[in-house]
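As you look at this complex, bear in mind that one protein chain is not there, while each of the others sits in place.
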Amino acid sequence: MKLKGVKILSALLGLSMIMGTMGCAAGTSNKPQPANEASSEKPAPSKDSAAKEQVTLNFWHIWGAETDASYAAVKKVIADFEAEYPHIKIKEDTTENEAYKTKIKASAAANELPDVFSSWGGGFSKPFIEADRVLAIDDYLNDGTKDKLVGGALANVTYDGKVYGMTFGLSCGALFVNKELFEANNIKIPETYAELIDAVKAFKAAGITPMTLSGKDVWTIAMYFDAMALKAAGNDKIVSTLTKQGSFKDPEFLSAASKFAELVSLGAFPEGAAGLSKDESDLPFLQGKIPMLFNGSWTAGSVYREDSLVKDKIIPVGFPVFEDGKGTKNQFTGGAVDAIMVNANTKYKEEAVLFQKYFCENMARETYLAGAYLPAWKVEVDESNINPVTVALAKLTSESESFTLWWDTLLEGQDTQVYLNTLQELLLGGVTPEQFVDRLQTIYE
Amino acid sequence: MNNIVKNITTSHKSTIAAPKRSLGSWIMYALLFGWAGIQIFPIYWLMTFSLKSNSEIFGGNPLGLPKVWMWVNYSKALVTGKVGLYFINSIIVTGATIFITAIAALMATYALTRMNFKLRKPLTTFYVLGLTVPIHSALLPVFVMLRNLRMTNSYQALILPYVAFAIPMAFMIFSGFMASLPRELEEAACLDGCSIYGVFFRIIAPLMKPAVATVSIFTFLQAWNELMFAVVFISDTKYKTLTVGIQSLAGQYTIDWGAIGAGLVVATIPTLLVYIFMSKKVQDSLVAGAVKG
Partner (left out) sequence: MERVWKDKKAILFFLFPSFIILTFIIIVPIIMSSYYSLLKWDGFGQGTFVGMNNYIKLFKDEAFIKSVKNTLVFALTSVFIQLPISLLLALVISTGVKFERFFVTVFFIPVIISTVVIGQLWMKIYHPEIGILNMFLRSSGLDNLTREWLGSKDTALMASVVPVLWQYIGYHMLLMYAGIKSISADIYEAAKIDGASWLKTSAYITIPMLKPILKVSLTFAVVGALKVFDLVFVLTRGGPGRASEVTSTLMVETIFKSNSYGYGSAMAVFIIIECVVLYMLIGKLIKTDEVT
């Protein structure tokens, strides 16, 4: 009796373990089927849809908090889609940004992804694509979709020449400056690195901390350094070096690191910044006490937050150019990174891709109107009601030559950690600029 | 009967207490109240936190009363955090977890500490092993397991892992308490013709009340506050729990800390009530012990 029980148990155990390991092995690779239907199909609701099979698409994303500028946009676009295609129902599930990354990775590993999900281009999604979890959508793009996109909108979701995702909005790094503080202290808004140093020194002399970042939320340091490396080396060199066709030991990277270390040693950042969270370090900027913040274009939203004291005082400018650098003033960090992807194993490929395209095209407009992103699609909108900082950002980047993806997005997981950890050390003065580039070079190993 | 009990407890108190009205006892009470002040501070802080805006929390007024009372934080938490629905889910999941954990662990403890069989020692280690597993590394294996059992997106998807991670803790605590129970009681019951099941359910289980209350508190805390499993194993609003709802108030780039604080106040009140209720059971057990012992 007892023995039998044990046997059954161990059999069960063995079985589920085999199933377990199988689940983690590579999934079946699916070739996308040509999509004549989806592209030629015009929405013809009510009558037609009765004949169509009712489809429910599971859609996971990260815009579930009302504080998010994109929140209302997502709600609207999904409602519009369901009205236009009554046979398709979208079942949303939202998760907080950081937790979502864990969730999506675990779900990709266990082959439990939903039909459609939001993700990030570059290094983040690369392992999913290599494991054949994501549908390549090239065959669905020849219906004029490509012409509606702005240049480079698909660059970060293209892997090995194939497009695996769709983007809707563009984010870019910018130096947000409090023009009132600059005027009050009679300081020129810097356009070159020398002017930046002058401004930092002048503010210090006036007893004002010039810039802010959070050493604990390490990506905020990377915001600065990504831009500085870009100004030193230029877009092409950054891309080739990060894709491991170059060397971090080239003088441009040392120059960027030295300049960053110079800013640190001049006291450009707040006391104890290494231990502050982004909420803490941003606050003095939003209270008008710190004149400069280099961060993503989403900062526009914070500037017009209810409790912000700097509304209408902030203008975005590019990072000051380096006199000895190769990056021009029209090269920016950032790009179209937030992406919508379709599960390679979804039952409803046509419907999922249809939704993916509809969602992105309309989100491009709605999130721009909401001041959350710059549009990655060509949109015509009335700009008078948009967040003025967002409009200024659109103007600033209208002549852009290139967007260089943030390193922590472009690089893959492990390399990203090497970069961020070493950068934190540079901020702390734990490594010299020389040691910094040496350690970066280890990602080539 | 009641009088005797009362006598025992009151006399017991007066004996063991440090001598009253002496300088020493004044110092002791001063220290106790001082410590109480420190320990009570977080709840005051949470309350004020929940009524402030970000700029007050991170700016000039991190510790004082709110300058502007942001009651709107509560409506944000209750409406957008769907705290109402998630609250019920949390109660279901936590309630079931406590119930199953207490029974399963108590039974196992009894077998492993009182009964004799060959595999007792290795099995004891087996039970303790659960205590050592880092929850983050278990995430993917447990997820795969639940998927293979077709159990994701259900209450069981959370209850089973919570029970599994609580049993080792409960087992440790129960065995600590069971060690101090005299065997004579069971032997007497056995002579009276009580079966082993009768001994367990009628004699041991009631005597373990303070331990069960303690385990319930700890299990409650674990299950009620757990976040990572709840995020990954549940993708259906129907089954989401309170912590996930509160977390969903955080945006991609901006976090409305006041609303999160409001959600946490709502989540903390039941915890406090459960604790007060259960710790009363622990305290009352002295009386029970006096009657039985």
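In order of appearance the chains are A and B, and numbering begins at 1 in each one.
One rule holds in what follows: contacts are C-beta pairs under 8 Å (C-beta built on N, C-alpha and C of every residue); 3 or more make two chains touch, one makes a residue touch a chain.
Note that the structure is a prediction, hence the values are computed from the model and not measured.
Note that of B:A211, B:A230, B:V244 or B:A259, the residue touching the chain absent from this view is B:A211. When the full complex is taken into account, the listed residue touching the unshown chain is A:K105, out of A:K75, A:K89, A:K105 or A:K329. Only one of the listed residues, B:Y86, B:F177 or B:Y253, touches the absent chain: B:F177. Residues of chain B in contact with the chain left out of this view: 8-9, 11-18, 28-29, 32, 35-36, 39-40, 42-43, 45-46, 49, 57, 59-60, 62-63, 100, 103-105, 107-108, 110-117, 120-121, 123-138, 140-142, 144-145, 149, 160-161, 163-165, 167-169, 171-173, 175-180, 186-187, 190, 195-197, 199-200, 210-211, 213-214, 217-218, 221, 225, 257, 260-261, 264, 267-268, 271-272, 275-276, 279-280, 282-283, 285-286, 289-290, 293. Across the interface with the omitted chain, chain A contributes residues 2, 5, 9, 13, 16-17, 20-21, 24-26, 101-102, 105, 108-109, 127-128, 130-131, 133, 215-218, 270-277, 280, 412-414, 416-417, 421, 424-425, 427-428, 430.
Going forward, only the chains that are shown with their structure count from here on.
Chain A and chain B, compared by their mean Cα positions, are separated by 39 Å.
Looking at the complex, you find that chain B touches chain A at residues 53-56, 58-59, 76, 80, 139-141, 143-145, 147-149, 152, 227-228, 231-232, 235-237, 244, 247-257, 259. The touching residues of chain A, when paired with chain B in their complex, are 16, 19-20, 23-24, 58, 60, 62-68, 70-71, 93-97, 99, 102-103, 106-107, 109-110, 112, 114, 279-280, 283, 286-287, 296, 298-299, 301-302, 305-309.
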